[in-house]
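Subset of chains shown; positions unchanged.
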Amino acid sequence: MGSTPDPVAARSVVRVRVRFCETDLMGIVHHGSYPAYLEVARVEWLRRRGVAYGEWASRGLHLAVAEMNLRYRTPARFDDELDVEVVLGLLRAASVRFDYRLVRVGGTDGGALVAEGWTMLACVDGAGTLRRMSPEVSVVLERAEGPAASWIAPGA
Amino acid sequence: MGSTPDPVAARSVVRVRVRFCETDLMGIVHHGSYPAYLEVARVEWLRRRGVAYGEWASRGLHLAVAEMNLRYRTPARFDDELDVEVVLGLLRAASVRFDYRLVRVGGTDGGALVAEGWTMLACVDGAGTLRRMSPEVSVVLERAEGPAASWIAPGA
Amino acid sequence: MGSTPDPVAARSVVRVRVRFCETDLMGIVHHGSYPAYLEVARVEWLRRRGVAYGEWASRGLHLAVAEMNLRYRTPARFDDELDVEVVLGLLRAASVRFDYRLVRVGGTDGGALVAEGWTMLACVDGAGTLRRMSPEVSVVLERAEGPAASWIAPGA
């Protein structure tokens, strides 16, 4: 069960740039570097809806990754800029699913789909125990980006 | 299509120990640290079948991660020893799937399932182009651990 | 031997934001996360002087870290914004030294010095052999930020 959020309100696009240390000897971004991109985008998704995730975490309110799926489509390379599209895809009593598409910005194949995936997150307290989401949390997750959101540089 | 390898021959167990830097502010292992555990175990799986993966890579023969799935069951913590069970689950013309189960060694819940998942790997050349597996590669992937395998410390 | 660059031209400030995965179980940024911040800032320092470091690297021209020193002054925490001040401190025939100061942006102790350090970089070719810097490289390293530099979001 659970509800499917409004896809327009539920969407944000967060830009990241590939770091040198995120590449491997194949000359491309290592597959293990992508969870950080999803995480950066997720944290920024919350910020644009008025929430500093660190403030939640310091109060013992965590959205812990319970499952992660990533499909790698085209290699990303050092210094590429990637637009990470984050969409809240499913909202349940104690968990949420975020869906992601990573698209290259610029370059000869600008707009190429680099990777896509999703993460299922469980709402847990400081001891790791599953908790139903409080109304405070649900309200944030159903919110659209604030009006100034597109101006906020994630710096991520 | 593809064949299902013999589950006994296709299985190895590789022990890793959690590093301090792999934890996060929740006090547990960060979900993004697990791809490295799978990778270490996969490289060791090959070594126990006589292959130094670095030697393959230097000849432009790569098993690139095309898709990854991870389900987190119970948190792992700093200094935990984890047994990563790796099983070659599917063998196709140009790709393979490895399945993983990470189990805690020792502790009060020794044997607890920490995480499980799978990776689909594509056989690609140095330019990233998909290649059918050569007989050399297929033979290795169908091999069981060598007799000395259990004595080899992965040091991973 | 070597020359000391003009300290005004040689300076850039690059903002980064701490990622969740860069923290550890002490609840602060892990000391091993800082080399990435220095690297991001160094790459952006070059970009603001007209150079895409990836383009250099693809031509086999590398500035490889030969020595690194980091002094940790005050912990940084998840989601902190840090201004990384990068100054080219020394320019020699085949190596350069960059000096860094990481300062917290905002917060109750905004402006606090989080860490400082330096990296000595050697100019090497694709085979790792030390090379004297070409005039092309020296000219870039003696350049000041371009006029548009302050508008460029590092997205790092």
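Structural remarks
By written order: A, B and C. Residues from 1 in each chain.
In the analysis below, a residue touches a chain if its C-beta (ideal position, glycine included) is under 8 Å from a C-beta of that chain, and two chains touch if they have at least 3 such contacts.
In this text, all values refer to a predicted model and were calculated from it rather than measured experimentally.
Depicted are 3 of the identical subunits; the complete assembly encoded in this structure file consists of 4 such copies.
Here is the rule we go by: only the chains that are shown with their structure count from here on.
Chain A and chain B have centres, each the mean of its CA atoms, that are 26 Å apart.
With each centre defined as the average position of its C-alpha atoms, the distance from chain B to chain C rounds to 35 Å.
Residues of chain A in contact with at least two other chains: 35-36, 39, 57. Partner chain B is touched in their complex by these residues of chain C: 20-21, 23-25, 27-28, 30, 32, 77-78.
Chain A meets chain B in the complex at residues 25-26, 28, 31-32, 35-36, 39, 57, 62, 64-72, 75, 128.
Residues 15-17, 19-21, 35-36, 39-40, 43, 52-54, 57, 77-79, 81, 153-156 of chain A are the ones that touch chain C when the two sit in their complex.
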